[in-house]
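Only one protein chain is missing; all other protein chains are in place.
The block that comes next holds chain A.
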Amino acid sequence: MIKFVLMVNRQGQTRLSRYYEPVELSRRAALESELVRVCLSRSKDQVCLPDFRLVYRQYAALFIVVGISDSENELSVYELVHNFVEVLDKYFSRVVSDTIMFNLDKVHIILDEMIQNGHVVETNKSRILAPLTALDKMADG
């Protein structure tokens, strides 16, 4: 099961964080900074830490980090991350770090459509974006 999803930039600032397992606030900041430190200091994309395993991918200045439990297939999660980025690309036309920051709620909605409660729900791009487009239509109209 997926434990959390984080998007962090190179300076260690969290752009997006979503935890699927209760982690208290004080621990979160420490965890995130430690993760960034670990990810930045290595050139590979998979890592082992005491409690869980990390799969991360770097897109320019942004790291997308997913923490998974032992039972997940790491390569599958790797692909999931890429799928997520592609969906974001499709919706926002061009995704940069700022885009995510200024449209945080929409990004959350997309993430929720894809991963729920730690499990992958949907990977089909058009179906993920359906509720969002409906929302946008309702907002305009």
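Simple rule for what comes next: a contact is a pair of C-beta atoms (placed from the backbone, for glycine too) under 8 Å apart; a residue touches a chain by one contact, two chains touch by 3 or more; residues count from 1.
Criterion: contacts and distances are computed from a predicted model.
Colleague: Could you check which of "ER membrane protein complex subunit 10", "Integrator complex subunit 11", "AP-1 complex subunit gamma" or "Aldehyde dehydrogenase domain-containing protein" matches the UniProt name for the chain that's left out?
Modeller: Looking only at the record, the undisplayed chain corresponds to "AP-1 complex subunit gamma".
Colleague: Per the definition of touch given earlier, which of A:Leu40, A:Val85 or A:Val120 contacts the omitted chain?
Modeller: Checking the options A:Leu40, A:Val85 or A:Val120, the one contacting the hidden chain is A:Val120.
Colleague: In the complete assembly, which of A:Val36, A:Val66 or A:Leu80 touches the absent chain?
Modeller: Of the listed residues, the one touching the omitted chain is A:Leu80.
Colleague: Write the list of chain A residues that the hidden chain touches.
Modeller: 14, 16-18, 20, 22, 25, 28-29, 42-48, 71, 73-76, 78-80, 82-83, 101-102, 104-105, 108-109, 112, 116-117, 119-124, 126-127, 131, 134-135, 138-139
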